[in-house]
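If you scroll down you'll find the structure; I have some questions about it.
For this depiction, one protein chain was excluded, whereas all remaining protein chains were kept in their positions.
Letters A, B and C mark the chains in the order given here, with residues in each chain numbered from 1 onward.
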């Protein structure tokens, strides 16, 4: 065993490193990503254009659409190297990671040709509009209605949890076109211009105070039939393509880990000695180290598989299943170590600039967004272990005969 | 708040205490219950006769059947006081706690009159034959066939997990008399003489080495129709009466608790000091204390309700739900404290006469027998919290159309 | 066997519950969004109802319901999430004066605390770490108090403070009027902005000892007693969280069924129920020990506190989780419970402190 690149991988890594060194500043502490405001989006567009110019955008995409025609391992190597630099990358993750691959799979070549290039060069940003207030874990239970009217479809309803909707140019939209058939069979996928009349975007405020998501309201929005992806009623199949790409993007969540806790434990006191000497603290430090390293090495095993030409599957669900609740537990435990002062969340006052207090408030979202703990365990049980699906009462009944939530 | 008896309760307690003091030896360490061999059963019969003679058997039963016509609280007071004495009581728990109450509820008065007295006086012991190899948590899925033949029923099949079958005189037997209707509607209840031709009892060896249970095989066993309880096809309703009485009997399970662990922790070393000084050990001691006291005080709250004339309900499920896995966790943790010597199970050598090693081996059964962890949580969710039942696919189909396990 | 609150206190509970349902609804959210940390109008009403004097004898302006009465009200305050300095004033400041004050102090301070015209707070911590005598560095010497206490819950809105101080080697409690010169207050941002928290600085501020509270054991006695009352407040919050989760699980549908029909949700909420029942039973025993001056007050208080902290944290986390995406939005009330659960778990010694204290008491008893 070793952690070395193959000769091809090493050559590609060197090429990437040279590009980055010439074009970006190395990270100097922090995540390098500030709040997603207009200027951030502008910087992200500029960086995406630079990447594309250098041939590092769409690394795995076909050359005919402007991609590099490279391997998934090259994609990973690029991401590993880029993570060392202070560049604004997240703005394009959903569009390039999920929406455009779906477009390339289902749109006629001339349509793809129109949209792929601008997306690749950061000129147009895409978002994904699937979830609804009544359709979260159960995406296929969505109600947004699209009705045919001559050459257009008329769309009414509400989407939610739409990352980046407020700065996106285009959106991938899953709608219900036939409520009279079972739920999975009455869906149709479209893409649309987010500036279409009747589209209204509102930010959602989270308990952490930030707004990573939006609600998007549709009132008589007209979408040309030419912007349909896949046949009417085939939207679920199209959506599975998108969601498959989402799963590949799931990683462990950022947040304080055993290292931060060890640092804290050295400065806190328990019974007159450093908390790091306390058995209960040491037990947790050890267990969280083992979990974190376990995830890190699991990723290396998956990369090894990728490097050998295999594709990782639903096993990747364990990242979020483990790390989401771990962050919440670490935050809770760290606050307990500070005792009453643990309630103070002012970064000027709280130990370690309040990383633990912040984590207390954002970690609950980590256990829900992008798949709840419960959905992830279902995925592992069904798709990895091969256990049966839950009993479904909604498979065969017409959608409009199901009770509403 | 106080823990005092009402005047009536105090008078009854004094009466019980006087009887016990005159007729039994106080407990001197240990549970007072040895292995259930022939001599134990004989002692148990003798003690039951003495109790009955003094009016302390069937405390809550009607006087017309030889009971005392007392209150559930008197039953509890008797049990509390008796628990201080070295008397063999468990042999009759199932018969008097579950079988005879079912008989009294469903048999004609003259039949009850024949059986209740002998059971009360310890002359006849009863067991309960419900579970089968293919019907554990799902008792109503049982397959044992009873077919009508003139004035008799002919029974074939196998029962399992039958406590005390090898020393019982009579049994309460749930059978399937109509496989052509949905599962809950095709059952019929009988009682039978355990010495009937065709009944064969085999002991089951558990991993702890003891045999608390039996398998019972039925080959063309004939049961007179007069020994049917309830109408044919009404067996499930009759069984619910029996099972309701079972639930009331559930208590916390015996096994090592925080007290034993504290004692061990004082003699084991962690990093050169007594393990009881180690933070991880202290955390567990505290949490297990809180759990145990929580159960103890919960019982007091239920007794208060009982004393006020209310009946405890499915809330009692929390005893076993908490204590079964607690014992397994305590045993596991205690062995870890001993490190490699924790594997030695010889009571002469192992710390504290190997209570923790023994608990390691018997505790898994505690999480299963009398309701698995999973079933208990379902009961709490459905019957206490009012959440919906699991989706049932077996409610309406004919039993013989269901796939076999 | 009479291990339940009396019928009289049952009536007190019913009245408190119904009053708070009407008047405290939205109290926490208003306090959170307007950053007042305090619902002044509700406080005035609560004072008029006599709740603040529940455990204060009638001779000092209370209504003499006893400690059990205060437990019952504490549970309802917790359930309602009311943004009140109730705990600071009634469980800590008033109890300190009642337990440790001399006759003059009781007569002077308790009536105002009982009617709510005075608001008390309790100033123990001086930065991170569990309660300990060594951590008390504020000094009271010659009637002048100097030091900095933080965080002090309700420190920004209180009129008087019970303060842990030292005079050379001796640690104890004193009482200080917060309107005098030499007191400065700085508001602190916390994880639960529906509650007021401040740093209090005393610069040669006039203060007087509570004569009965000299020595660390007296401070711990106050903490033990308050821990039971906090446990009831936490219990109320835990039960409200579970009720909210259950109602949502019955109402919300996914995959064509109520989400409460999935075992993942059912067993999660069963676990929460179990934690709450264990906490309730331990809290009851705490109330019994509080009222009856039982010999095992430390074990009773520690167990009640540990169990209630666990129950409210778990219940509020899993309530949020049960609500899915809506759970982590600002508009949902889930985060109000989640914040309050952590706030209450930290306010008077966190769980590790109480676990250690519990085992210490068990060792002592076992050795004795």
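Operating definition for what follows: contacts are C-beta pairs under 8 Å (C-beta built on N, C-alpha and C of every residue); 3 or more make two chains touch, one makes a residue touch a chain.
Keep in mind that this is a model prediction, so the values were computed, not measured.
**Student:** Which shown chains does the hidden chain touch?
**Tutor:** Counted over the whole complex, the chain not pictured touches A, B, C.
**Student:** Give the residue, chosen from B:280, B:305, B:318 or B:355, that touches the chain omitted from the document.
**Tutor:** If we include the chain that is not displayed, B:280 is the one touching it.
**Student:** Of B:95, B:141 or B:294, which sits in contact with the chain we cannot see?
**Tutor:** B:141
**Student:** Can you tell me which of B:10, B:27 or B:204 touches the chain that was removed from the display?
**Tutor:** Looking across B:10, B:27 or B:204, the contact with the absent chain belongs to B:204.
**Student:** Out of B:23, B:196, B:372 or B:400, which is the one that touches the chain we can't see?
**Tutor:** Checking the options B:23, B:196, B:372 or B:400, the one contacting the hidden chain is B:372.
**Student:** Out of A:311, A:387 or A:401, which residue would touch the omitted chain in the full complex?
**Tutor:** Checking the options A:311, A:387 or A:401, the one contacting the hidden chain is A:387.
**Student:** Can you list where chain C touches the absent chain?
**Tutor:** Here the touching residues of chain C are 262-264, 267.
**Student:** Could you pull out which residues of chain A are in touch with the chain that's been left out?
**Tutor:** 1-5, 9, 73, 258, 262, 276, 279, 282-283, 285-287, 289-291, 293-298, 300-301, 303-305, 307-308, 315, 318, 321-322, 374, 377-378, 380-382, 384-391
**Student:** Write the list of chain B residues that the hidden chain touches.
**Tutor:** Against the left-out chain, chain B lists 131, 133-138, 141, 160-161, 183, 204-209, 268-272, 280, 328, 332, 335-346, 349, 351, 357, 360-361, 364-365, 367-369, 372-374, 377-378, 390, 392-394, 397, 402-405.
Rule of thumb we're sticking to: only the chains that are shown with their structure count from here on.
**Student:** Measure off the straight-line distance from the CA centroid of chain B to the CA centroid of chain C, and report it in whole Å.
**Tutor:** From the centre of chain B to the centre of chain C is 42 Å.
**Student:** Please report how many Å separate the Cα centroid of chain A from that of chain B, as a whole number.
**Tutor:** Using C-alpha averages as centres, the distance is 51 Å.
**Student:** Residues of chain A touching 2+ other chains?
**Tutor:** Residues 270, 280, 393 of chain A touch two or more partner chains.
**Student:** In chain C, what residues contact two or more other chains?
**Tutor:** Residues 257, 265, 352, 356 of chain C each touch two or more of the other chains.
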